[in-house]
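Report on the following structure.
Removed: one protein chain of the complex. Kept in place: all other protein chains.
Entry: subunit A
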């Protein structure tokens, strides 16, 4: 920020001016808003530290790292050259290996490298570029020169986070963006997308692009989610893909859909179990690539080019392959497999830091030479040594002011459709905290920074004017929903409903407990509700059978909200699929879910303190669930995602309603009226009933309202009709499952009719519980059939290893 003479560097002046006119207390407040924005995005949730189970929020400093136009141009040129070099190295090392035969690069660095994937070796000329996306970690020394610390040729994660940082920072700090001409990131993503499309196998007009992620359980998931949104790519996991007849297909609800270009974020050795022992992947993917029927970006095996051990040989490689001198320096690095280099490091160990010769991400703190002498003396070739550089600081917000802090800058480049490397005018910086590692993996630790590249007049170029490819046909269906996503949405729908239903039963029961001094009628209601809660799996049988005015029941209810209790369990059950289908939810929908889970947890923590607090907690949960339904109803297109969410929800509510009504109506004749009132309450229909019939409670009208009324969204028939409609929408009206659901949907009306024509209405109503339990069981069977057809997953296994779980 400050140059050698204590003057503020010119490219910082605009931002500092904006900060002064805002006032630093306001900047601090914007920083808090930025934290909250990330929290709302759920960034904290997914970055949860699985070991300590604490939730560390993603932090982004509101002060960006600013690069002047000239600084960026230098980096762009130097990094583009480096990308060309690494691409040429990959072509050589997976091809003729002239770098090895001519002694330019030691063979051990390649053959001993776990990222040298032998199945990727192809002596022929490359049929398509092995490297089209590249990232570099850079460190700026006290001399102001940026030096390369690490190359990223495998995943180069962080580009999605960079986009997200920019989006959110622009939202909370618009004044700064008005004060400074910052180059937009969008043209870079357009160029990249254009390049990905141009990589499609020849003859493919409208290529289908997918981003292959290891899945929601990995901490890189959010990065992949942001990136898939930014580029508009389908987010898929290896289990979603299959190879048939020499092509890669996405398994969707409507069958197989061909995939032409895969932006890979899964490790190469985990991409194809047939050819690599890394475990997992798509069997046959490698061969499909060899055939040219699918393009994978970057190709499997590209991580080879990341090896820090090659650093001392890069200038020679550049001369051999490009006939050029390297423009950009790297941090001084030696390969320990070379005896002379080893001697140099051992002579002055304090000046060096050891790192893996193969993995740029791994580094060992200073003084780690003991590690080396233990492990390394047997295999010194596995190590490299880097001379640390005191990094120069960039301003960060500390209290109401700025302080310099050392940063690492990650920049990204994509090879455009013409074959030129373009740098993203921005990047992801992160503060080096603790001063330990020379290059920790950024997204996990520390605080990130947005990176601004200042615009000059001639920079106002935008990306390709028109998207390439043929004109899109109008599509109204979403049958291409991957089967796995349908599975997660279905269970999301079911768990939200299960949570809502449990909360409603609890609220009804707690209200009665709170009124105290229960009348016999109320005692019967309490016992009925307790039975329903037991049937819903919220409390144990003994608690449900305990005296309605005793201590055991309230204790069991409070325990259900406590640690290990059913309610927290349901919140977690909602969270799991919800995280996995994040890319299918709108921002509002996601925020509503995140809010439900976060607030639900917080309320339940308070709820264990007493019946009153618990009542408030479940009321809050009911409201959150209602908000969710509202957002789903108003904001989700009635396509595949919504259909499965709704299907899950309706099936769950149908079984729950049938079960609860069976319990409510299971009363001796003198208590039937109380049972009917309870039925109205459980189905949230008391108000409607009063409006229609005033106060007289009779079996037929009550049963009509809670069982058969097609207009009552809490009635049983409404659920089953919706189930039948969803199934028909998914698979067509003739579908057998849809037909089964339709016949189930007719049953509530038949039950009401039986009561209507019976000579003794009360006696007929009392016979209903058995019929309702039967309907519950049939609905559950339908749900199993749905799960089997649409959402069950089959695993592959190895020849010679029998399929697990097979009895015969």
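Assume contacts are C-beta pairs under 8 Å (C-beta built on N, C-alpha and C of every residue); 3 or more make two chains touch, one makes a residue touch a chain; residues count from 1.
Methods note: contacts and distances are computed from a predicted model.
Looking at the choices "Heme ABC transporter ATP-binding protein", "Transglutaminase family protein", "PadR family transcriptional regulator" or "Purine nucleoside phosphorylase", the name in the UniProt record of the chain not drawn here is "Transglutaminase family protein". Listed residues A:129, A:201 or A:283: the one in touch with the omitted chain is A:283.
Set against the missing chain, the residues A:244, A:319, A:515 or A:788 yield one that touches it, A:244.
Only one of A:273, A:427 or A:482 touches the chain withheld from this view, namely A:273. If you put the missing chain back, the residues of subunit A touching it would be 97, 100-103, 106-108, 111-112, 118-119, 121, 123, 242-246, 273-275, 277, 283-284, 287, 290-291, 378-379, 794, 796-803, 806, 808.
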